[in-house]
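For this depiction, one protein chain was excluded, whereas all remaining protein chains were kept in their positions.
This part shows chain A:
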Amino acid sequence: MSCLSLNEFPGPAPSIDCFNCSMMRKEMAALELAFRRKSKITGMLVQYIRKYAEELKRRDGDYVYKIMDFCGTHEWTIVHFGLRSVLEMAGVDNVELVAGPGCPVCVTPSYYLEEAIKLAFEGVVVYTYGDVFRLPALQRVRGARSLAEAKAMGADVRLIHTFLHAAIDAKKHNKPSLFLGIGFETVAPGYSEAILRGLVPPNLKLMSLVKLTPPAMFYALDMVKEKPTDYPISGVIAPGHVSTIVGGKAWAPVAEQYRIPVVVSGFEPNDVLTAVAEILKQIKNGEHKVVIEYTRAVKWEGDLKAQSSINTVFETVDTAWRGIGYIPKSGLALREQFKQYDAFAHFGIPDLTPERWRYDLPPGCKCAEVNLGKAKPTDCPLFMKACTPDHPVGPCMVSVEGTCAIWARFGGGGLALEVAKEVGLA
C-alpha cells in the first residue's frame, strides 16, 4: 500500500487539538473509574506494603528503600492518585517513590530544537508532537525560543499526533518537510515500519531523536550511587509500554548488575501498588528478579517483529540527554541504507558530538537532577515561582509527562484523601 491510498483516510485532519491529549483525558477518566471499582484490591495492596515496610524497618532500622519509577506515566499515576501520600497515611516512612528519566521530551537536547526552529524559518515545514511545540530552547533562534514562537512569527510548524499523519500531510503539499522524531522504544516501530512499507514521501525527512530506556536506567542507577551519603535505588518500576517492544528480558541486566528487583508494571494505581509490594517482598526475601506485572500487554521476549523492524532501519548510537550529557548506546540513528530519509544528511545538520555538547538547561533549572532521581521538583527554587505550567522555564515543566508539570498540576496529594477514605485509612 502506498501513501496515495492514505490520502483519503477518514480520521480527522491533523490539528492543534492533539489526538493523544484528548484521548489521554478520556483515559484518565477511565483509569479513575476502573480504580474506584477495584478499591478493595487497593486496600489489600496498601496493607501488604505496610506490613513489608514494617518488617523491613524491624530488620534494617531507618534505612530508606528508594523505588524508582522510570516512566512519566507511572509518575502521573503516583501523583494523580496521591500514592505517596496514601503510603504516608498508612504509616510507611521507609519507602520512597522516586521519579526517573521517563519523559523523552524533557531529555531532548536544546540543540536539536534550535536546529528545527532554524529550518522552520528557512521554509521547511516542521512536524512535531504537541508536547514539543512549547518546549523552550536554551538559545533564541531569530527571536524564537520555541517552535510555538516560531509559528507565531510565521514559520510553518504543524502539530500532528503520529508520523503517519505527517507522511499523509507532507505528500499533499510536497514542500521540504521535517519530522521531529522524539520518543522512546515505543515510537520506533512506527517510524521503521512506515519507512519499510514505503509510506514516507520523498519530501519528508526524519530527525531521529529516539532514545533507549535501559541504558538511561543504568546511568540513573549509577548516578545515585555516586553520592555515598544518599540511599541507592533499591528497586525499579520498569516502563510498561516500552516493555511491550523490548520485553521483560531487557531489564534482566539491571536486576542482575545492581542486584535489585525490577517489576514491569501497568499504569493503573493498582498496577503500581502491586509493583511496590512485589519489590518490597523481594527485598525482604533477598531476591532480585525481573517480574512482569503487566502481563496483559508485555511478554518476556517483547515483540520480536517490532525489534527486527527497528534493527533493520536503525542502529544504536551514543546520544545526548538534555542537561545530563552523553549516555553510551542510548539512541537510534537511521542506518546508512536509509539515509534518504535522514533529516541530518538531507538538511546538512551537523550532528551533536560529545565534544560539542554543552550543558543545556536554563540557569537554576534542576531538570537533570529531577530526571536522574537526585532531586524532587520542590527542591528547585524556581518551582511554581518563576517556573509554572503557563510559563515553563525548564523542559520538565512543559511535557504532560514531565515530572515538574505533573507535580505542578496535582500538588503532592492528588486524590490521596479520597483514595485513603476508600481503603479505610482516613
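To be clear about the criterion, a contact is a pair of C-beta atoms (placed from the backbone, for glycine too) under 8 Å apart; a residue touches a chain by one contact, two chains touch by 3 or more; residues count from 1.
Here is the rule we use: contacts and distances are computed from a predicted model.
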UniProt protein name for the omitted subunit, picking from "Hydrogenase assembly chaperone hypC/hupF", "Putative tricarboxylic transport membrane protein", "NADH-quinone oxidoreductase, chain I" or "Nitrogenase iron-molybdenum cofactor biosynthesis protein NifE"?
"Hydrogenase assembly chaperone hypC/hupF"
Looking at the full complex, which residue from A:298, A:387 or A:404 touches the chain that isn't shown here?
A:298
Among A:110, A:186, A:234 or A:330, contact with the omitted chain is made only by A:186
Contact partner of the left-out chain, one of A:241, A:289 or A:374:
A:241
Which chain A residues touch the hidden chain?
1, 5-6, 9-12, 19-20, 23-24, 26-27, 29-31, 33-34, 37-38, 40-41, 44-45, 47-48, 51-52, 71-74, 102-105, 129, 131, 161-165, 168, 182-184, 186-187, 189-190, 193-194, 197, 199, 239-242, 244-245, 267-268, 274, 277-278, 281, 284-285, 292-298, 303-306, 309, 399, 401
